[in-house]
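Note that one protein chain of the assembly has been removed; the remaining protein chains are unaltered in position.
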Amino acid sequence: MIMQTPTTSSPSAPVLEIRGLTQRFGGLTALSDFSVTLGHNRLAGLIGPNGAGKTTVFNLVSGFYQPTEGEILVNGQATAGLKPHKVTTLGVARTFQNIRLWNQMTVLDNIRVAQHGKLDYGFLQAVLRTKGYFKCEERIEEEAHELLKIFDLDKFADEFPTNLPYGLQRKLEIVRALSEKPQLLLLDEPAAGLNSVDVQELIRLIQWIHDSFEVTIWMIEHHMDVMMQLCDEIKVIDFGQTIAEGTAEHVRNHPAVISAYLGDDNI
Amino acid sequence: MKPILQRYSVHLLLILCGGIITYLAYEEAIGLYTLSVLMFMGVNVILSTSLNLVNGNMGEFSCGHAGFMCVGAYVSSILGVLLFAKDKVFGVPLLDPGLALYCFPLIILAGGLAAAVAGLLVALPSYKTRGDYLAIITIAANYIIISLVENLGVIGGSRGFMGMKKVVNAMNDTIDLPWMVIWVFIFTVLTVWLLRRYNSSTFGKGVSAICQDEVAAEIMSVNTNKVKTITFMLSSGLAGVAGGLFAYIIGYVNPGSFNILKSTEVLVMVYLGGMASLSGAVMSAMFFTVLLELLRPLQIIKWVVIPLLLIIVMQFRPEGIMGNRELSDIFPKLKRFYRFK
Partner (left out) sequence: MLEIIIQNLINALQWGSFYALIALGYTMVYGVLVLINFAHGDVFMVGAYIAFFVATFILSVLGLPGWIALGLTIPLTMILTAMVGVSLERIAYRPLRRKGAHRLYVVITALMCGLILEHGNLALLGASRKAFPPLIVEHVYTIGGVTFTNLKVAVIVTAILSFFILQWIVTKTKVGMAMRAISYDKFAVPLMGIPIDSIIVITFALGSSFAGLAGILFAMSYPVLEPYMGALIGWKAFIAAVVGGIGDIRGAFLGGFLLGAVEILVVAVFPSTYRDLIAFSVLLIILSIKPTGLFGIAKTTKI
């Protein structure tokens, strides 16, 4: 069941360490002086009102933006200057706020293409169909099938993602991210657009992934009950500033968090 | 395991087909005109399938395919004439003309390689942005390449370059067979075979991932710049191969035959067949070649009728004849014999 293959990393280094991260877009400071350390096998949350800079944090961690200031260490390795696909091979995988599956590709191919970073053949071998090519393709296909089976998606392997119900598309995106065998899984609003039944199932799914894949999960979510049930530590940001952090219980009652979400009541 | 005959049926069919055409050409049972139409068909198949890789599978908009064709045509022509023919500019052949036959594929490949390098130069500046910038860059490249050739007096400038017939004759002197027919057939089959293998590998599927969602592709560990470079080089390289064959079929090249109108022709073939459909590109190239020949008597009106036909086709099938499907999707029984994906 455990498919995790820890890559080269010093066991002592935290999975993710962010120090003094600041991101400016022109004159706008989207994120300022953000720091966080996530150890192995944690389940953490990041919340904040709309436009607080949550997705910016994820975009920075996954290498899509280069930070203005500060540094990001994945398994003790700095990601500065790395392209996103390189960061992914370091052990970071993510999902997106709006589902970004490849819709004209089958479910199986969605998983297969996500193994691009682990291909041990190049263009020539692909065209010449060498032994190494077949071995690699077989392994990828086998693993993809196995993974789909674990998540009960194997019956849709030849379907196109658009034909799946919304909840399953969300699930497939998480599975695709997991297929990267990450040590850090970033989930950007996984419950967005799900109904309450689906949300309960999602909570169980995330908990189960966390338990069985030994992966650190960091998620952004607006559904407070999801966060309260899942996360052992939560960070709250607003206008790019960290305003509170701690356990779910602590954060929920924090005056700064209440005022950020509901506005100041001492008007 | 499928029965052996079924498994290799397509191979057998192709060999049979090639053999028959060669035999008929050898016996001079089909006229030179028909033969040249058949050869242009092959060249057009190479052009349309290779452009389809970039415009269809990758979803970019490259419209200077004829420019790369020009590079390939000139490089392999000059190389061939330099090595195997007596020429007033290059003097005596450097190698024994008897070797021409064996070196011919290498000459064509050299042309393809040169075109691929040209493609690399064109692709590099297009990374910073997406969308229609590749269109501009390729149009400009098309003009630059033609203009460059026109200004190179050594290789004939705008008057053109010839002498390739001597190379073809040298091949025929070695072994008396209609060699150009054979080479065009082999290169056409090889191109389609290569593209099918590329498209169906996980590596090549990264190309369609880039087309559908480049951000997701990059974040899901696809090295998008590398894949785009390889794909673009492959596409322009194959255009170069087509150019080389084209030059040897006609025996004469001039920069005017690789202008933007030629690029437009290739674009028409791709979009007529349906984006990202390999079998569609093959069929529409064949169809288009025949159509061009059938309409030849109309002379200038031909270029009114063809665009008009295409516009009408687009109105009824706005996704091209095949859409993004393959022949084997429409006739699933074909899958027993051959899979296009």
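A and B are the chain letters, set down in written order, and residue numbers restart from 1 in every chain.
By our rule, contacts are C-beta pairs under 8 Å (C-beta built on N, C-alpha and C of every residue); 3 or more make two chains touch, one makes a residue touch a chain.
Please read these numbers as outputs of a predicted model, since none were measured by experiment.
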Report task. Taking the full complex into account, find the residue in B:Asp87, B:Glu150, B:Glu293 or B:Asp329 that is in contact with the omitted chain. Result -> B:Glu150
Report task. Specify the residue from the set B:Ile136, B:Leu294 or B:Ile330 that touches the hidden chain. Result -> B:Ile136
**Report entry** Which of B:Ile20, B:Ile301 or B:Ile330 contacts the chain that the document leaves out
**Finding:** B:Ile301
Requested in this report: Extract the touching residues of chain B with respect to the undisplayed chain.
Outcome: 55, 61, 124-125, 128-129, 132-133, 135-137, 139-141, 143-144, 147-148, 150-151, 215, 260, 264, 267-268, 271, 275, 300-304, 306-308, 310-311, 314-315, 318-320
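One rule holds for everything that comes next: only the chains that are shown with their structure count from here on.
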Query raised in the report: Once bound in the complex, which stretches of chain A touch chain B?
Result: 62-64, 83-85, 88-89, 93-94, 96, 100-105, 109, 112-119, 121-123, 126-127, 129, 133, 136-137, 140, 176-177, 180
Report summary line: Seen from chain B, its contact residues with chain A in the complex are 194, 197-198, 201-206, 208-209, 212-213, 215-225, 227, 230, 234, 324
